[in-house]
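Just one protein chain is left out here, and the rest sit where they should.
The block that comes next holds chain A.
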Amino acid sequence: MSTAQSLHQSRKRKNAVMMALCVIAAGIGLAWLALILGALLYKGLSGVSLAVFTQMTPPPGDAGGLLNAIYGSIVMTIIGIVVGTPIGVLAGTYMAEYGRFSRLTTIVRFINDILLSAPSIIVGLFVYELLVRPMGHFSAIAGAIALSILVIPVVVRTTEDMLNLVPNALREAGTAIGAPRWVVIRSVAYRAALSGIVTGILLAIARISGETAPLLFTALNNQFWSSNLNAPMASLPVTIFQFALSPYEEWQQLAWTGALIITLTVLGLSIIARSLTGRREDR
């Protein structure tokens, strides 16, 4: 009896130890998030001022803002989304609607999942070989194309998943009143899956607005205001990269402020995206 009891005790003890370790692991994960956000807020907020949003990036040792970098990021993100989203939505539509059980869909899904996690610097190299080298110079449009290549897999994935959740009875009802396939897709399936597809687009914006690696040698950087899509353009992430590694205090401060802006944008977009589909998960 006593051996059984001591076995029971040791099992209970082991359980308590392992469960405590799991709680500690969760604590570490959360503490890390808090540490990073805390440092960002602490270092970034002290540099937030109107000048950040109204002045150009300064020469070394001078005060200035991030206006041209913010503008460049917004322009390239918008072009990236505008180019990438239609392709992504259409490809996702094929996979969920026309070719749901086809061989092509299986292959595309597999390749798309790989593209989804492929290193973004590889995409930068690809666009460099594809556009920058033939054109002979760096350009904002090359940066935007690199970003759109990162958008496509995110949108394909969410579009396919969300269209697959639309009940078939809805489509059958549409077909039964004589609507052709593409009208059913457009007016029934898209409408039912709209919030999910929008979520995918928001997540894609969140993903590319912080991307640095694919812009390094496509859009390069620009110290000055430029709205020429055929010339190098500044972007927030690349500016942060350059400024953070510089020895100048003003630049480092701007890098922290820029990092705070990007993080708040990305976290805000992810939270909005989540709240759009959150109710579905709860069920």
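The rule is simple: contacts are C-beta pairs under 8 Å (C-beta built on N, C-alpha and C of every residue); 3 or more make two chains touch, one makes a residue touch a chain; residues count from 1.
Heads up, the rule we're going with is that contacts and distances are computed from a predicted model.
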Completion exercise
The chain missing from this complex carries, among "Phosphate transport system permease protein", "Polysulfide reductase NrfD", "Dihydroorotase" or "Aspartate carbamoyltransferase", the UniProt name "Phosphate transport system permease protein"
Exercise for the section: Looking beyond the chains shown, say which of A:Ile78, A:Ile122, A:Met135 or A:Leu165 touches the absent one. Expected result: A:Ile122
Problem - Touching residue (missing chain; options A:Val48, A:Ile74 or A:Ile114) - result: A:Ile114
Exercise for the section: Among A:Ile152, A:Val188, A:Ile201 or A:Ala234, choose the residue that contacts the chain missing from this document, as touch is defined above. Expected result: A:Ile152
Completion exercise
Had the left-out chain been drawn, it would touch chain A at residues 11-12, 14-15, 18-19, 21-26, 28-30, 32-33, 35-36, 39-40, 43, 86-88, 90-91, 93-95, 97-99, 104-105, 107-108, 110-115, 117-123, 125-126, 128-130, 149, 152-153, 156, 180-183, 185, 206-207, 209-213, 216-217, 220, 237, 240-241, 244-245, 252, 255-256, 259, 262-263, 266-267, 270-271, 274, 282
